[in-house]
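With one protein chain removed, the remaining protein chains of the complex are shown where they sit.
By written order: A, B, C, D, E and F. Residues from 1 in each chain.
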């Protein structure tokens, strides 16, 4: 465990359009330096959107960076349901 | 864990005709280089089709390759329900 | 894990007559070279038949061989519900 | 695991009279050479009988021997619900 | 595991008066040589009595000895629900 | 495990006034020599009282000592639901 206190887990509830695949989103997120693992679960499927549970693990995760990536995929953060900070 | 960021798990919801067995599909998918493990579960049985949950593990999984294999077995991807990316 | 891609797990839903015991079936199946473990669960009991869940583990399992063994015990495969392929 | 294929687990559903204790039955069964562990659970209690789930582990378990022991305790096998064969 | 076949676990359903504490019963039972662990759970509470689940582990447990101890605490065995024999 | 038979776990159902915090109670209990771990769960909240499940682990736990500590915090033992004795 790094001595520096840092955010190591975030669970994000997000909404994406149906024509974007979760594989593309996962590939973009994992390219961020501080992220080591990304798990995306399709929680709900509606006519035009899908609700995602995005589980991100890493060290010193930067929420702003994550938000920018999701915006590129027309995906909106609805809430942050869970977070872990460690040192 | 390989340093290269890569898709290591995909859960696919697919529809296959009843005369194709999941053993044939599993055998074809496992022959792809980047795939190390394939798990296929018959989730639902209808008159002419069966709904499959295809759980694929590997390193740097290529969704296009997977789609081609499934097409050979007249099997259609309905959605991608879960994905993991790691590095 | 053997480098050769192979079927290592099959879950079979089968129907057997009531006068055949699952001990006899298990003993016959385990005698096949490529099979290392057989688990048989009686899922349902009807007047003349019993529904079995036959969980077979091994390496490079041959479905044809398994079918022949079951036929000797007047047992019919209804469906293959689950399969794992590995390498 | 012994190279010889053998029955290593059997789950028996049996019916015993209420004046026989499961401790006596367990003590008799464990005295059989090939049996290493016996677990008996009282699943149901009726006016004159109790339904038992008898879980037997061992190597090369002989069903005939088990039946003889149970008969000595006026206990009848109703069905064999689960079996494992290994090598 | 001792080579001698022996009863190593018994689960007893018993009835005790409310003014006896399960701590006293546990202390008496653990003083028996062959018993290594005693777990007592209060399953039900009635006006004058409490139903106990007494889980006893040891080697070569002697049911008669256990019964005598419980009698000293005015506690009656209603049934033996589970037993394990090993060697 | 100490050779001396001893009470190593007690689960107490207790009632405390709302103005006493479970942190104070836990701090007092852990100061007792024979206690190594204290877990307090608020099971129910009423207008003036809270029902606690106090899970105490240690070696040779003395129930009298525990009762004295709880009395200092105006907390009353309603029942002892679970106990473990070991040697």
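The rule is simple: a contact is a pair of C-beta atoms (placed from the backbone, for glycine too) under 8 Å apart; a residue touches a chain by one contact, two chains touch by 3 or more.
What you see is a predicted model; the values in this text were computed from it and never measured.
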{"item": "Neighbouring shown chains of the undisplayed chain, as defined at the top", "value": "A, F"}
{"item": "Subunit A residues that touch the omitted chain in the full complex", "value": "1, 5-7, 10, 63, 79-87"}
{"item": "Chain not shown, touching residues in subunit F", "value": "21-23, 26-27, 29-31, 36-42, 45"}
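Operating definition for what follows: only the chains that are shown with their structure count from here on.
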{"item": "Those chains which touch subunit E and also touch subunit B", "value": "none"}
{"item": "Centroid comparison with subunit D (C-alpha atoms), farthest chain", "value": "A"}
{"item": "Chain contact graph, described as a line, ring, star, complete graph or other shape", "value": "line"}
